[in-house]
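Of the protein chains in this complex, all but one are displayed in their positions.
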Amino acid sequence: MALIDYANPSKFLSFADRVLPWLIGCAALALAFGINQVYGAPDDYQQGATVKIMFVHVPAAWLAMFGWGVMSIAALGTLVWRHPLADVAGKAAAPVGAAFTLTCLVTGSLWGRPMWGTYWVWDARLTSVFILFLMYLGVIALWRTIDEPSRAARAAAILTLAGAVNLPIIKFSVDWWNTLHQPASVLRLGGPTIHPDLLAPLLIMAFALALLFFALHLAVMRNEILRRRVRTMHLLQAQAAPGS
Amino acid sequence: MNLASHADFIVAAYGAAAAILGVLILWVMFDYRALRRTLAEFEDEGVTRRSDHTARSPL
Partner (left out) sequence: MKALAALFMRDVRIAMRAGGGASVAVLFFLIVVTLTPFAVGPDLPLLKRIGPAMLWIGALLASLLALDRLLAADRDDGSLDLLGMTAMPLELAVAVKGLAHWLTTGLPLAIAAPLFALFLNVDGSAGFAVALTLLAGTPALTFFGLIGAALTVTLRRGGLLLSVLVLPLTIPVLIFGVAASNAAIAGPLDFGTPFTILCALSLISFVIGPFAAAMALRHGQE
């Protein structure tokens, strides 16, 4: 089935109604399995049991960036192809992505307390994620400020793309700034050399949280389509009202 | 370093993650119910969208 078929909101709604229960079920099962795996995972020789926080922290960071990627693709859909569903997808990805970004920040902060002795250090990675969070809030604020949905969609799309272009620059700057101020990090948060016993639960948790991300995204998209219907109804009612 | 010494932070981290995502899930659910209810009310009042007119002619 072609993507263009889902430009019809009714078709997309029935698709969402069919897929969502399965997606939620799979996400719940995968999460249960993942948490079970995390429970049985061995401690890290350096970080001890606190490494367990990584299994939710790192996937949340991945999905935080993934969320902006989804928004960028949706933004292209809005600006280039004018696909109506792209507007909805872009708007729906913002709160979901922001929630995962916040999860990453809070778990990172709680991991930092026993490791660094403080809840917040201006570590390069944490700082970049924090700026990403601020940018998510900016996009959400822009969505909420402009009433007309399609105009808001285009404005948010441009902001999203400008952000996508700037994110690598910001990441590079923050890394550079960080090495200037903190010559050597005491702790590397989830580097590439990770023990296989820890890698398996990490990937399972990443998979489970990604399923949760998709389920939430789809559910928020469905809500958004319904919200637009309600808006249309209100407008029709206002037009039909006597004396207008 | 064992689980006991930092168990509170690990539990807090998972609790915080569950709380943040839980709030999002609850918001989505309540939002969905409220929207469905509003749409149903509109339907009861007889307000329909143009695309629905073929299904239930108002006249």
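List of remarks:
We just call them A and B in the order they show up, numbering each chain from 1.
Methods note: a residue touches a chain if its C-beta (ideal position, glycine included) is under 8 Å from a C-beta of that chain, and two chains touch if they have at least 3 such contacts.
Nothing here was measured: the structure is a model prediction, and the numbers come from that model.
Looking at the complete complex, one finds that the omitted chain is in touch with A. Listed residues A:112, A:163 or A:201: the one in touch with the omitted chain is A:163. When the whole complex is considered, the residue among A:70, A:102 or A:174 that touches the unshown chain is A:174.
Considering A:131, A:211 or A:226, the position touching the chain not shown turns out to be A:131 (whole complex). Take subunit A: the residues that touch the chain left off the picture are 79, 131, 134-135, 137-138, 141-142, 145-146, 151, 154-155, 158-159, 161-163, 165-166, 169-170, 172-174, 176-177, 180.
The working rule: only the chains that are shown with their structure count from here on.
For the pair subunit A and subunit B, the distance between mean C-alpha positions equals 17 Å. The residues of subunit A lying in touch with subunit B in their complex are 10, 43, 47-50, 52-53, 56-57, 60, 95-96, 99-100, 102-103, 106-107, 110-111, 113-114, 212, 216, 219-220, 222-223, 226-227, 229-230, 232-233, 236-237, 240. Of all residues in subunit B, only 1-3, 5-7, 9-10, 12-14, 16-17, 20-21, 23-25, 28, 31-32, 35-36, 38-39, 42, 45, 47-49, 51 touch subunit A in the complex they form.
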